[in-house]
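Missing here is one protein chain; the remaining ones are kept as they sit in the complex.
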Amino acid sequence: MYVAVKGGEQAIDNAHKLLAEDRRGNPEHPELTLEQISEQMAYAVDRVMTEGSLYDRELAALAIKQARGDLVEAIFLLRAYRTTLPRLAVTEAIKTGEMAVERRISATYKDLPGGQILGPTFDYTHRLLDFKLAAEGEAPAPAERVDSAPDATMPRVSDFLNNEDLIELELPDSDETEVPDLTRAPLDFPADRATRLQNLARGDEGFLMALGYSTQRGYGRTHPFAGEIRMGAVAVEVVPEELGFAIQIGEITVTECEMVNQFKGSATSLPQFTRGYGLGFGHCERKTMAMALVDRSLRAQELGEDADAPAQDPEFVLYHSDNVEASGFVQHLKLPHYVDFQSELETVRTLRSEQMATLTKKAAE
Amino acid sequence: MTNALKDADLAAGFADPVMQAQSTFRLILDAMSRPGTTVSCGAELTPPASVHAAAAAFLLTVADFETPVWLPASQADSGFATWLKFHCSCPIAPTPDCAAFALIDIADEMPSMAAFGQGTEEYPDRATTLIIQVDHLDRGQNLALSGPGIKDKTALSVSGLPATFWSDWRANNTLFPCGVDLMLTAGTQLAALPRTVKVEI
Partner (left out) sequence: MNPQQETTLSGYNFAYLDEQTKRMIRRAILKAVAIPGYQVPFGSREMPLPYGWGTGGIQVTAAIIGAQDILKVIDQGADDTTNAVSIRKFFARTTGVETTDKTARATVIQTRHRIPEKPLTENQILVYQVPTPEPLRWLEPRETETRRMHALEEYGVMHVKLYEDIAQYGRISTSYDYPVQVNDRYIMAPSPIPKFDNPKMNEMPALQLFGAGREKRIYAIPPYTTVKSLDFDDHPFEVQAWDHSCALCGADDSFLDEVVVDNMGSRMFVCSDSDFCSERREAGHQSDGLPQVVVAQAAE
C-alpha cells in the first residue's frame, strides 16, 4: 500500500549538514581565513559590499566564505543581515572631489591637472595564466607609488567642462530633500534620479553590463565618453544633532565614473553635453561604467529623446536589476508546484479528449 | 515644555511594547475586519486626560515617525501632543489632508471628512484614518451596518455624534475606493468603520 511521502524536516536537517561539510571541502587543506578573502579576493569583497549595500569588508568576506564563493548568494547573506541593523544617521554626501586618489583616468583629455594615474589595473596586463602564482609564489616586488595624498584636491573633468558651460549643470539637492531609501519604501513610478541611481548601485553587475553594452550596440545609443574614472578613499561624515557641524566617522574606498554623453541643444539653449553617473564601493570599474551608461539611458525621456530601447525603460530596468529578487524568483521554480501542475494536467487532458472526440466525430462523418 | 514632558513621562506607554502592540493590533485588526464589533484595548494605559485609552492604544500601536498625526487646535499644545511625540515620535500634521491619522473628540469642532486625505484613484490607501472619540459605543443611536466583513447586517450603538456625521459618511462612501476610514472610541472601547461600510440609522 502507498504511504504518503513524509520526513521533510529530517531531509532539511541532513541537507544542511551536507552543505556544511561540502563547504569546508577537504579538511587536509587549510581553511580560508576572512583576512585571506578580504586581502586576496578583494574584488569579490567589493562587489558583495556594493550590491549588498553594506560597507564592511569583514562581513562581506564572511558572506563569501559561507556562500562558497557564490557572490549572488553572498550578496543575499549580507543584505539579509543589513536589514536587521538600525539606521542611526544619514551621512553627508561624500565628496569624491576630495578623494585620496589611487587611480584616476580620463579618456577625454590627454593630460589634465593631477595627471592620469593608472594605479592597480588589469587594463594593460596580458591575460596569460601566471603559473608562478600556482606555485605559491613569493610576495611580489613592491611597486613605486606616487604620494597617494596629493597636496591639492584633484579637480574633476566635469569641472573643466562646467567652467566652459559645455556640460549640463548638476546641482546638489537641497539639504532639506529627503534621501529616498529603497530598502524601506517600495519602488514607485515615475522614479526620480536619486532612486534610480540607488537601484542601479544595488543592481546586478552582469545585468547592468549587458544593458550598458546594448546601448553601445545601438539599442538606445548615448555617445558616451569616459570623462573620468577615479578610485580612492573618501571621508564619511555625519552631522550630529547636538553638534550642528560635520565630523568624520570613517573612510571608505569608492569608484566613481562620470560619463560625458550625447550633447543636446535647441533654438533657445546652446548645445551642451549630458551626463551619466556611476558609483560603487571599493574598486569596481566595470560596474560603475555600466551603471553610468544605464543611468544616462534612463534619462532619455527627461531629455526629450526617443525611448524605445530596453535600457531606456525605467520600469523594465529598475524592476529587473536586483539579483537577490531575481535569483529568488528564478529559483523558486524548484519549490513544489504539484497543485498547479496537477491543475494544468487536468486541463490539458480535458482539452485533448474534447478535441479528440471532435476529430473522431468529423472523421466518422 | 519641561512640564509637559514630565507629564508625558508619567503617563507611560505600553509596559511591554512588543507584546502589547501585537495584542492591540490584533484587536484593531479584528475590529477593522468585522465592522461593528467592539473591542476593548488600552485598559492598562493612563494617557493624558481628554484622550481615550483606546485611542491612545491605537496610536501607540500604529503611529511612528513615518505617520503625521493631525490634532484639533485644542489639542495642539496639550500634554497629549507631547505624549504622542514622546511615545510615537510622530510629527504633528500641519493640515488635515496630509495626516496619516487624525484624533478628534466630538467635543471639538470637527472638520468635514472631505478635509482629510482621501487617497487617490491609483493609491486609495494614502487616506487618513480618523480616530473619533464618542461618548458611548454601547448605547445611543442604533445603527445597522452592512458591507465587507459583515454577515448580512450588524448593529452598533453610538452616542455623541452630530446629525451631519452620517450624511458626511454617505458622501465618503460614494468616493470609494478613496475616502477615509474611522475608528470610534469610547474609553477602552473601539469599533472600526472602514470606508466600505454602509450605515442605516
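Chains here go by letter, A and B, matching the order in which they are written, and residues are numbered from 1 within each.
As a working rule, a residue touches a chain if its C-beta (ideal position, glycine included) is under 8 Å from a C-beta of that chain, and two chains touch if they have at least 3 such contacts.
Just so it is clear, the structure is predicted and the values come from calculations on it, not from any experiment.
Asks: In the whole complex, not just what's shown, which of A:R57, A:R79 or A:K287 touches the removed chain?
Replies: Answer from the full complex: A:R79 touches the omitted chain.
Asks: Consider the whole complex, including the chain that is not shown, and state which of A:L19, A:A89, A:L118 or A:L345 touches that chain.
Replies: Looking across A:L19, A:A89, A:L118 or A:L345, the contact with the absent chain belongs to A:L345.
Asks: Identify the residues of chain A touching the omitted chain, counting contacts across the whole complex.
Replies: 1-2, 4-9, 11-12, 76, 79-80, 82-84, 86, 183-190, 315, 319, 324-325, 327-332, 335-340, 342-347, 350-351, 354
Asks: What residue numbers in chain B mark contact with the hidden partner chain?
Replies: Touching the missing chain: residues 17-19, 21-23, 25-26, 28-29, 32-34, 61-64, 66-67, 100, 120-125, 127, 129, 148-151, 176-177, 181, 194-196.
Keep in mind that, in the parts below, only the chains that are shown with their structure count from here on.
Asks: Using CA atom averages as chain centres, what separation in Å is found between chain A and chain B?
Replies: Taking the mean C-alpha position of each chain, the two centres sit 44 Å apart.
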